[in-house]
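Apart from one protein chain that is not included, each protein chain of the complex appears where it belongs.
Take a look at subunit A:
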Amino acid sequence: MNRIHYLFNTKQDRVLSIYFTAGFPKLEDTIPVMEAIQAGGSDIIEIGIPYSDPIADGPTIQDSNMIALENGMSMKMLFDQLKGFRAKIHMPVVLMGYLNPIMQFGMEEFCKKCKEVGVDGLIVPDLPMQQYLDEYKSLFDSYGLVNTFLISPQTSEKRIREIDQNTDGFIYMVSSHSITGAKAEISADQVAYFERVKAMNLKNPRLIGFGISDAQTFSTASKYSNGAIIGSAFIKKIKDAQDLSKDIQSYLRAVKA
């Protein structure tokens, strides 16, 4: 069974997913950061594949992408680094990346490598659903990769239902009209949107992302969904970390407290 399915079969509440950029802050930090995320008690690891033009991301993740690229991170290097990670990491691992670098690597080759190293799922924000269904779904399925779609407050009910129909992992609920890292408290409008989607009784679990940064926002988001995703706030923590492993673990414990 895919680890994502297993996770949601056994845990429905307060699922925490942590995003970080591969090769950041230093090129060789990818695996140490994953180990620290696991040790800190997160439930899912989301590894960002650095890209020169990440249009859905805010300045924090964008900067981390640029630094990772300057460090020399590439798709080939990422898969080299990920070789054998399953000896240490048992939790679900999702790769998040924009379509262009994946296309250049070759979609089939990419899926094959994901399976080889032990990746469970993908998030490709600029891959349109129709394109996915027409061109890539059978490929993802054949390599056992679960594809996650995003929804936003503007996504219509009809489209949310289509998205729910066409995935079997989890749905990534973008919390507001925003790129990543937009910092705000959770507003009444957002809560209304969370409740509206909750009431739709979707078959897939939902994780709320964008703007989640601490114990309070994580708890609020978890009230209306199965859990939440932290990205920019985590990137800031590891950028400033004195002791990468210790700082990650204490941050995650604080978020879950």
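The rule is simple: a contact is a pair of C-beta atoms (placed from the backbone, for glycine too) under 8 Å apart; a residue touches a chain by one contact, two chains touch by 3 or more; residues count from 1.
Just so it is clear, contacts and distances are computed from a predicted model.
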| item | value |
| --- | --- |
| Protein that the absent chain corresponds to, by UniProt name, given "NADH-quinone oxidoreductase subunit H", "Sugar ABC transporter substrate-binding protein", "Tryptophan synthase beta chain" or "Cytochrome c oxidase polypeptide I" | "Tryptophan synthase beta chain" |
| Candidates A:Val174, A:Val197 or A:Leu252 - the one touching the absent chain | A:Val174 |
| Contact with the hidden chain (one of A:Leu127, A:Leu145 or A:Ile230) | A:Leu127 |
| Residue, one of A:Leu27, A:Met66, A:Leu139 or A:Leu244, that touches the chain absent here | A:Met66 |
| Which of A:Pro32, A:Pro101 or A:Gly118 contacts the chain that the document leaves out | A:Pro101 |
| Chain not shown, touching residues in subunit A | 51-53, 55-56, 58, 62, 66, 69, 74-76, 98-105, 125-128, 130-131, 149-152, 154-156, 159, 174, 177-179, 182 |
